[in-house]
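What follows is a short report on a single structure.
Heads up, one of the protein chains got dropped from this complex, but the rest are sitting where they should.
We call the chains A and B, going by the order they appear; numbering starts again at 1 in every chain.
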Amino acid sequence: MEDLSTNERNFILLAIKESKQRLDGRGLYDYRRLSVQFHNKRGSCEVALGDTLVYACVNAFIDKPYADRPHEGFFTFTVNFLPMAHPNFEQILGSTLSNKNRRIRNEISQEIERLLEKTLKRANALNVESLCIYSGKYAWNIQVHLHILSHNGNLLDACTIAALLSLSHTRIPETKILPSGDLQFLPKYKPLSLHFLPICITFGFLSDGIIILDPLIKEESVLEGRLMISMNIYGDILTLQKTGAACVGASLLMECIEVARLKVKDITKSIRTALEAAKDIEPEQFEINAERADRLVEDLISN
Amino acid sequence: MTEEILFYGFRQDGRRPGELRQIKIKLGVVDNSSGSALFQIGHTSVLAFIHGPKQTKHEKESGHIHCYFNTAYFSSSGERRKFSKGDKKSNEFEANVRTMFESVVLMENNPHSDIDIHVLVLADDGSVECAAINAITLSLIHAGVPLKDFLVSCSSGFYSGMPLIDLTYSESTSFQVISEYRVAVLGKSLQIAYLNYDDIGGHKLTPEVVREITAMAIEGCKQVHFIMKQELQNACSN
């Protein structure tokens, strides 16, 4: 996204090659500081990976399942790349942004949405069948909204962590089906059934086979290729994607998987400590408001 | 409908786990384009054609590769599928093709020229993206665009301890098979240029499995490369 001058480019590459140091003094495989802040509303949190800031919130409401899939609930992601995230925003969207369209979608946000779908939905971290309350009639519709407030590199990892934190933080009320067939909310709340925490690790490839983790936005402009590995703490690989011009050997791929395994352990630990600290927030009163749900759906369709 | 994936060591279409389907290549199918190729592997059939290198829209702008991916209405096998043009899968493929081919196409030779790649899936029987990548490579060679090397692609999967190569549609949509693991490599050096693991059944890979299926996919790419070179030799010596 950033246009680097030749001097900056050469400086970054030289610093990495000769003194194994990055722009902000980190080592090649170091992650930036991860700081999490939960808000009063359950399911909303702000994640900062260094200077990259992402705000995530979960919207859960009752919906009717599709006719051909009566046992499944809904689980969708929306990533909004806000104009405040980066000064070069206009360059990226250019003429495709219209005033009427409130959703800020561009290639970056679409790529993140695809990846979140792959790691969280398709890999069954949250089973959509567990969201169904009454087959054919009532199911939970979980929408995760991510807003990118500041882009300083490695959006994928930050967004995955934010989505995970907000999903683990959400509480949905327990439900009961009355004899008349209507839905009743009980005053007890339960968390979503996340089977595991998939963490996405992004590797950047530079020339001469050098690999860096968690690239800054300036480093991203110098990268020749990217490898995204999504793993959980048990060592299972959920997604693997390599894009970009650089070509790697199969052995390098296996090394990256090993590095990712170690990193996932660290990040999962930080996520778990953050969740522990935020246990005491009261979930808000949940109201079933059918009109609100319809309006939301209409809003999303018309945009 | 339960189908046996492996029946006494043979797959549904009678192949062994490490066998590719039959490959047929035809060059020059679209007359108006700079270069075109039809790549058929088994029942999967993908057409790719190139316009370019041609002048960029604005002078002195550096040239790019654009990809337009289309699936024909009649391409799906068995079930009727929804028309997918602007959907996420095609967009993802288009974005990936651009970065992938910028690694093999020597853009320095034509710095201010664009290359437009159009891909049309005529029949989908699994491993469509891999067939598309192979078809694009062939059409670039047919158009005379300078390339560093071939870019060949093959898909692989894993079923009950056995890696499978070149998956069909029923194998890649089956929940029992870990699929599709797509790899694109450079022809000579066998270095991985593109890797995408797209899973449906919520399977989890272990590093050992990754090692096996990557090796299997690269083997498959070697075979595809050999067959492509043979076919090109035959086509040109006529």
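Here, a residue touches a chain if its C-beta (ideal position, glycine included) is under 8 Å from a C-beta of that chain, and two chains touch if they have at least 3 such contacts.
To be clear about the criterion, contacts and distances are computed from a predicted model.
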Hidden chain of the complex, named as in its UniProt record, picked from "S1 motif domain-containing protein", "SKP1-like protein", "Trafficking protein particle complex subunit" or "Zinc finger SWIM-type containing 7": "S1 motif domain-containing protein"
Chains still shown that are in contact with the chain withheld from the display: B
Residue in contact with the excluded chain [from B:Met100, B:Ile117, B:Ala143 or B:Leu167]: B:Ala143
Missing-chain contacts mapped onto chain B: 34-35, 52-55, 60, 106, 109-113, 141-150, 186-188, 229, 232-233, 236-238
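Operating definition for what follows: only the chains that are shown with their structure count from here on.
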Averaged-CA centre spacing for the pair chain B and chain A, given as whole angstrom: 29
Touch list for chain A against partner chain B, complex: 107, 110-111, 113-114, 117-118, 122-124, 225, 227, 232, 234-250, 253-254, 257-258, 261
Residues on chain B engaged by chain A in the complex (per definition of touch): 88, 91-92, 95-96, 99-100, 102-103, 181, 185-186, 189-200, 202, 204-207, 210-211, 214-215, 218
